[in-house]
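Below is a structure I'd like to ask you about.
Excluded from the complex is one protein chain; the other protein chains are retained at their positions.
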Amino acid sequence: MQHAVEVKSLTRVFRPKKKKEGDIVTALDSVDLHINTGELFGVLGPNGAGKTTLLKILATLLLPTSGKAYVAGFDVEKDLIEVRKRINMVSGGEISGYGLLTVRENLWMFSQFYGIKSKEAKARIDALLERFGLSNKAKAKVRTLSTGQRQKMNVIRGFVTNPEIVFLDEPTLGLDVNAARAVRDFIIDWIRSDSNRTVLLTTHYMMEADELCDRIAIIDDGRILACDTPDNLKRMVKMNTTLTLSVSGLSEVDGFDSIPGLLSYSSTKKAESSTTELRFVLEDESCVSDIVSKVLSAGSRIISLQKTEPTLEDVFIKLVGRGLE
Amino acid sequence: MAVINDLKVFKDSAWLGWQMEANWTDPFLFMTYSMVKPIAGTLILVLMYIVVTGGETANAYFSYMYVGNAMYMFVAEVLFGVTWVIHDDREHYMTLKQVYIAPMNFYVYILGRSAIKIAITSFGVFITLVFGVMALGVGINLAEVDWLLFSASLIVGLISICILGLALGGISFLTAKHSIGINEGLAGVFYVLSGVVFPITILPTWAQSISRVLPVTYWMEAMRRGLEPAAMRELTSTAGFDVTGMSGVSDMTMMVYLLASVLVFFILSIGVFRFTDYIARKKGKVDWTTAY
Partner (left out) sequence: MTESYIARNLRAVRGRAYPRLIGSTREPSWFIFDVILPLFTIAGYAYVYKFMDARAELVGYVVLGGAMTAFWLNILWSMASQLYWEKEIGNLPLYLMAPISRMSILAGMAVGGLFETTIQAAITLAIGAIAFNVVFSLASPLLLIVVFVVTMIALYGMGMMFASLYLLLGREAYHLSALMMEPVYFASGFYFPVKHLGFWAAAGASVIPITLGLDALRQMIFPGAIEDAFLSLNTEIALLCGLCVIFIVLSRYALRYMENLGKKTGRLTLRWQ
């Protein structure tokens, strides 16, 4: 099966023009990965990890120092036009187009670079503006848009050409909850509506990667540290589930030792709220009901209950040795 | 305290202006660049003169034209520089809004950026004058120069340009970033109306009336009287009439006219800046983008 994206031993080194301008930076270091057609693939990493460099190479904007990269089976160094016909890219916080054009004109202009007939382009633009709730801004000048509206317009620009593969470089950067949600929903709908569509998403938002991506590559210092489905990645972390209860009226904190499946527990008295915080480390999650029964039978009231499972952040900490944000 | 703050802003904005103007290349290349532009601009007039007269440059009118053109560089560079500062900060570096909301005097910021333009232009003006005297026989005799009149008029004149720059800075808030035509054009108003390369008496009467309220007109006349008094006397005597339209005005009165017009323009500039600043905020134009 042909991969939508295939990267083999890809390395990119940036050398400063003058020594005083900084050190040599290895943005990508022998990266190998492949993305299947129809996949929503995430690249998760901190700022400066090499995510944007990878995207720029795949989008034909940058040459690798060594290694090979193929998009839709075409070499990004040689088959430029073939690659470009099939892709588009949207970056978070990008400022594209001209402030004095209207939103519709701006989108139309970019669509013309992909040879889309005007009538068809306008129909697609109107449909996408409607989808993003921007129809009322179609005739507004680009410079009058808010950050969220502008980013929605950028997303439309990336999708209006109906690409096979879309590169999204932190597409929800700086957006409020609603705008980010609109963008995420659209991405999911878009890829699910046609099995030939592929998305490569870079982000440093864990939740976004977890929610959207079929598979995720974790990248740091230009190297891919792990690549798998979100669930499999989380399974890599041998971390026990924890249960935290906030209870009132608890006089006795002993007696939990006998509950099967419980590894350990601790308690902390909160003087200011006259409550006790109980933290249980579970070996087997089925012991949750026993713990709750025990607390209630002691005449206490449960004020809050929180169960904590491994996250991608835990995966990242395990792999890199530090947090992402 | 406020004065100390203003001085600091002035110094910092001048430093920023210097970095923007000069640190893109090495000092030698920058110096060459600063010389080639003004000399080429001057050579246009020299060739025009030669085409008509056949090449005799040791002439009062040639000196008049040459010195006026050299000094006019200050007007062109500062006026264009200020517009560029606003448009470039706004649409290129996108820092205008940060500068604008900073708790400082924005006038002082513009003056600082203008001042460094003046400093850089001074080098070009000096080289042009030296080239004129050495190579073309421009009538500047250091022994005859009225240094007091020249220095006083130069200082007041430069202040007047900065003041004009202030008004233009305000207007630039409201204008789109077009091509560089503004450089050609805006300073051109003074080029035509202020007796820079020809006496104002050749202009239609209505235009001469405008000339007589512009500070640059008096600045040019006073500076020439200070720098090339012999050429100015010869120009009038050769023409046989008051060719500059100001021969009857004494040096002292000329300076008074200059100061008075600078004062009027200062008040106007502040008014224009405040008005345009208000309109820019009202219409949300402080950080708009207009490139096309």
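Note that the chains take the letters A and B in the order they are written out, and that residue 1 is the start of every chain.
Simple rule for what comes next: a contact is a pair of C-beta atoms (placed from the backbone, for glycine too) under 8 Å apart; a residue touches a chain by one contact, two chains touch by 3 or more.
Computed from a predicted structure; not experimentally measured.
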item	value
Partner chains on view for the chain not depicted	A, B
Interface with the undisplayed chain - residues on chain A	12, 14-15, 56, 59-63, 81, 84-85, 87-89, 94-98, 100-101, 105, 108-116, 157
Those residues of chain B which, in the complete complex, touch the missing chain	20, 24-25, 33, 36-38, 40-41, 43-45, 47-53, 61, 65, 91-93, 174-176, 178-186, 188-189, 191-192, 196-199, 202-203, 289-292
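We adopt the following convention: only the chains that are shown with their structure count from here on.
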item	value
Euclidean distance of C-alpha centroids - chain A vs chain B, Å	55
